[in-house]
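Shown here is a partial selection of chains from the complex, left in place.
Should a chain be cited, it is by its letter among A and B, assigned in written order, with residues numbered from 1 in that chain.
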Amino acid sequence: MLEELKKEVYEANMQLPKLDLVTFTWGNVSGIDRKKGLFVIKPSGVDYEKLTPEDMVVVNLKGEVVEGQLNPSSDTPTHTVLYNAFPEIGGIVHTHSPWAVSFAAANMDISPLSTTHADTFYGEIPVSDPLTKEEIETDYEGNTGKVIIRTFKERNIDPQAVPAVLVSQHGPFAWGATPAKAVYNAKVLEVAAQINYHALTLTHANINVPQYLLDKHYYRKHGAKAYYGQDNAESKNHAIRK
Amino acid sequence: MLEELKKEVYEANMQLPKLDLVTFTWGNVSGIDRKKGLFVIKPSGVDYEKLTPEDMVVVNLKGEVVEGQLNPSSDTPTHTVLYNAFPEIGGIVHTHSPWAVSFAAANMDISPLSTTHADTFYGEIPVSDPLTKEEIETDYEGNTGKVIIRTFKERNIDPQAVPAVLVSQHGPFAWGATPAKAVYNAKVLEVAAQINYHALTLTHANINVPQYLLDKHYYRKHGAKAYYGQDNAESKNHAIRK
């Protein structure tokens, strides 16, 4: 069942140690087949060195395991809530990458301070509201998903334009059109956090990028007029050929 | 004698360079056979690249070498004291990992600021009382163990719930049910210290995790209701199967 997707999710999971985004087993990637309404996720607490595509667990959009011998990631209810709330996304990743977790621990947004950020995130990456005692004690992982959604709604942030969040005092979730793109976004988030830490400890000046620089860099890589790379709509037209 | 345990202790020692926890020979792991009342420990000052399982030294709970050509770790008396005082533990590790040593040098506890910490440590990782001049000049390594125990008693910290300490101006000791788990705890300590350094230099806000978040994350992975991974008591029941 879903063998291609299992392989894709497996490979996205294996990118996490390669990109220095995980310690031990502290990360998980999932990917969804929207037509079937099923997603595939890493099993809970399995070493990356021992992981195989066959270990991936298939879950439906109620959060029920449909196939798989192993227990799915303990964060499966968060993934379930996000897939239901954000119908455009195809992959989700959670890590404890240390720069992002440092901002989550400090309860600080990651502000757009450079084009490295603006190329991927169209505005600040928010830290979520803290979960209440009640939200933590009952259906913790499901409520983590709900608080993410609430944060994006309250602050009027588009989850496609800002495909990541810091869960307060916990760590990052990122998402994207595919599992691989979710992992890409998680790495950009980590690099943006690293840059912001150093910039914010160098100066107290107002160094947020202006809106027009944010627009320029974000739309170089996204949307109908994107021209970065080989595959975007305007890429071929952008290069002037003699 | 104790060939299986020697191999286990050897392999736990070899994890230290792999996990970036040691420079040169500045670390040692031991493991105990409780039935026999003997523990196995790395020899003193031997390069990890040259280490073999046969080099491990067997020591009794009086701290006397029972088998082994090489001298045991100079920290053997600390291990001896800890094994006698903490009857539940099966392995001990000492390193000079740089983030943990930075907090030890600063004489600062590592406070629980994120779930990365709370998943493993049920509260702050204490920095020990400083050793007095007398404690340093006579039976230094034994007294290091005694000060660790005194610190845990004075502050009413359960060494099973908080399986690590920073010896003041020196560095970390960690322990666990097995040598491998002790090393795991030493790595979590290092990551927690890294995160705390960055969070504490970003903000002076009160960012300790609330008790209910500490409870939630600690007990997700420990005790009768733990549900993380494949092997905990509740792991199988936690996943909802269709």
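The rule is simple: a contact is a pair of C-beta atoms (placed from the backbone, for glycine too) under 8 Å apart; a residue touches a chain by one contact, two chains touch by 3 or more.
This structure is a prediction, so every number in the text was calculated from the model and none was measured.
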item	value
Per this structure file, total copies of the shared sequence (2 shown)	4
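Methods note: only the chains that are shown with their structure count from here on.
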item	value
For chain A placed onto chain B, the superposition rotation in degrees, Cα atoms, nearest 5	90
Approximate Å spacing (C-alpha centroids) for the pair chain A, chain B	33
Contact set on chain B toward chain A in their complex	113-116, 184, 187-188, 191, 194-196, 198-199, 201-203, 205, 207, 209-210, 212-213, 216, 220, 227-231, 235-236, 238-242
Complex contacts: residues of chain A adjacent to chain B	23-26, 43-46, 60, 62-66, 70-72, 74, 76, 96, 98-99, 101-108, 130-131, 133, 136-137, 140, 169-171, 197, 200-201
